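Pasting in a structure now, in structure tokens, and then I'll have a few things to ask.
With one protein chain removed, the remaining protein chains of the complex are shown where they sit.
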Amino acid sequence: MTPLLLILAIAVPAAAGLLVLLLPSRRAPWAPAALAALTCAFELVLAVYIFPHDFAFTWPWMGFGAEFAVKLSRFSAFILLGIATFSFLVTAYSAVSMAKAPSSRRFHAWVLFTVALSAGAVLADNLILFLVFWEGLLLTLFAMIAAEKTRPFATAVKAFVIVGLTDLALMFGVMLTGHLAGTMSMSAIRLPLDGLGAVAFLLLMIGAMGKAGAMPFHSWIPDAAVDAPLPFMALLPGSLEKLLGIYFLARVSLDLFILTPASWVSTVLMGIGAATILLAVLMALVQRDYKKLLAYHAISQVGYMILGIGTALPVGIVGGLFHMVNNAIYKSSLFLSAGAVEKEAGTTDLRELGGLGRSMPITTICFLIAAASISGVPPFNGFFSKELVYDGALERGWIFYAIALAGSFFTAASFLKLGHAAFFGKPANAKRTVKEAPWPMLLPMIVLAGLCIVFGVANSLPLERLIQPVLGTAMKGAHGGTFAGFPTNMLLVGLTAGVLALAVANHAFGVHRTGRGIGAVDHIHHAPGLSSVYKLQATGALDPYRMLGGIVGVASRGLYALDRAIDWVYSGLAAQSALAVSWVLRKAHNGNVNRYVLWALAGAVAVVLAVLAVTGGGR
Amino acid sequence: MIWFTLLLVVLVLAALWASMTTTLLRSTLGLALASALLSVVMFSMGATLAAVMELSVCAGLISVVLVSVASLTRPRSIQEELASRRSRLRRIWPLPLVLIAAGVALSFVHAPVDIVLHLPKGDGDVRTVLWSLRQLDLFGQILILLAGALGVLVLFRKEAKDDD
Partner (left out) sequence: MSDLLLLVPFVAVVLLYLLPKRARTAGLWIAFGILALETAAAFIDRFATIDFGLLAPLGKLLGFHLATDGLSELVILCTGLVGMAALLVARRTLEDENEKFLFANLVLVAVVGINGIAMVRDLFSLYVFVEVTAVATFILIAAGRGDHVFEGAWKYIFLSVVASVLMLTSLGFFLLSTGGITLDAARTGLAANAPLAWIAMALFLCGLFVKGAMVPFHGWLADAYTAAPAPVSVFMAGIVTKASGIFALMRIAQSTLGGATPGREILLVVGAVTIVVGAFLSLTQTNFKRMLAYSSISQMGYIVLALGGDLRLGILAAGLHFFNHAISKSQLFANAAAIEKQLGTLDMDEMGGLGARMPVTAGTSAVASLSIAGLPPLAGFWSKLLIVLALWNAKEYAFAAVAILASLVTLAYFLSLQRRVFFGKPLEKWAGAREASVGLLVPAVALALITIALGVGFPFALKILMGGGA
């Protein structure tokens, strides 16, 4: 009976989602959010309950290798736990922030479907089944952004197109992998990275990165930050997508393919990771909107994860995975704090905020803890995971390490600016009275901030219980068997401390120069060379989606003429002839019963003559 | 042989008259005549029982039923009658023509058919045939009668309602 608990993990949220859709929303406006929170609580309990077990369940479904196979391995149990935890926290939060929104019912239904689909994707042991769940997430993504119906539609389309294209690559990758391995069962596949295998790996990697939001598949996230509801940001780009994307990347790198430090694919991964870190954080640096700033940081942090996994070294992989967990924790905490600010102060434009530290103390403290974690300040969790990633990156090449370190600098600078502009200093708009957020919004933030501390100080808990078991035997012989505890490479620690100090100095310089917290990085913004790049970025010219749109536009005009001709054959010729045939036949049916009888009798004569002809009147 | 052919020709003509005439009563008359001629044919071929059934049921009973149902109908007005007469040839001329033409054409088709007349097995007793061999068909015919009765109930009540 117990492997069926796995099915429950998928089926219960799906059923709850259906229920929410069918509930009449007028009578109990709080019902969708409450139901969602309850379901996620159940999911969390279930995830904790099944965590220590090793279940598997297979059911032949469609043939051709597509089976309904779910399996609970250490890794998927851990991710499932993460999914359940974050969805619970966010739905508890959104119970308040979205309670009165007219789209609450649709939004919460889609949240529940997302949870169900994510659980399915994580538990799936068959590539085709995995693909089904993954694609389903595309739909819920679109639906959640478009939940409020008017403005966000363009963003939803953008998200759909970008993630959809990467999903297409994923599909090809899955087909190729299945073909190379001869099976679609994920636990049975283990391919070397050469020739077609590398191509398959890259395709799958594109799919994973699209979901996780790495560059160049990132440009929808900042738009969504502005248009989509806040809990959505906390849940999807903040935590779930990273968990799923990096989970899949890790599965592909560790299980499905044999990623070694010697292969060029590993270098490609690290390059993408490093580029993402730096480019995204540079964009984040100059943002004036709280939410957009956080969105760019989300993109940047993914770079660390990809870099870590790309090193193909145990220390880097563990670091990348740990960073995934930590990022989920502090990123969602940061988005939730943005939501609290938006609710209480009414805006997220940094130019209009300020001095919230006095009126929203708890929010401020949670923000500070999360900001310190993301910047890599000890003893919070971000520091430990970043150190592991640095260690791995340095072993593979100093350039990667340098970029990652630079990224940390800008991250810290950016958050110093954000914190100063929003929470400290003089309030820009003194008239509005701001109070602390209500406790259902505070509790999740506090829990997450607490986790930042716990996962940092007692990092053996997540590392040894959750992450290192993923690597299994590869962990032996490295570092005395565990990466927990304080990092041993003091050079790296020193450099990190130095970079943080540099960031503080930079901030002080910036504030002194412009007199306001928000101007803390203006000198970087207007630096020669960078300023023109920033100007281009502001116009959207650097957006890969737009560039794609441009290329597509040109190509489509070229093909238009050819298309017209083919189209004429189908919708012109074929349709007209079909309609003509239909018209002729209709005219023949004039309603005269005698005519119909004639037809019947003529048909009978024809049939009899045919029969006679064939049987030849045998004698 | 000649009488036989003549009988068949008159039978066909009676049937044609029954379908082309414009009054219900004349039609019923034509049907009765055709049935009577058919029973003569059957008698001359040696199927005495069948001839008797045909005469009594079809020529007799059915004609009575038809006439009584026809009495429930509204007689046609003069205009309807004239219009029907004028258009009837136009309406149905192809049908008998085609039938006759097909018959002629088929007669030229040399289908080497070996007709072996199988005499009915067992005793030809009507009672045995009806009650033990063909009970199911009897049941079916009762159903048709039932349906017909329902039909008369429905259609004429409806006519009456529509006329009110």
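Chains here go by letter, A and B, matching the order in which they are written, and residues are numbered from 1 within each.
Please note the rule applied: a contact is a pair of C-beta atoms (placed from the backbone, for glycine too) under 8 Å apart; a residue touches a chain by one contact, two chains touch by 3 or more.
The structure presented is a predicted model; accordingly, all values stated were derived computationally and were not measured.
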Filtering A:His53, A:Arg351, A:His512 or A:His589 for touch with the omitted chain leaves A:His589
Of the candidates A:Val226, A:Val268 or A:Leu601, the residue in contact with the absent chain is A:Leu601
Could you list which residues of chain A touch the chain missing from the display? 578-579, 581-583, 585-586, 589, 591, 593, 595-597, 599-604, 607-608, 610-612, 614-615, 617-618
Absent-chain interface as seen on chain B, which is shown: 111-118, 131-137, 139-141, 143-144, 146-148, 150-151, 153-155, 158
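FYI, only the chains that are shown with their structure count from here on.
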Quick one: in the complex, what on chain B touches chain A? 91-92, 94-95, 98-99, 102, 106, 109-112
Could you list, by residue number, the parts of chain A that touch chain B in their complex? 594, 597-598, 601-602, 605, 609, 612, 617, 619
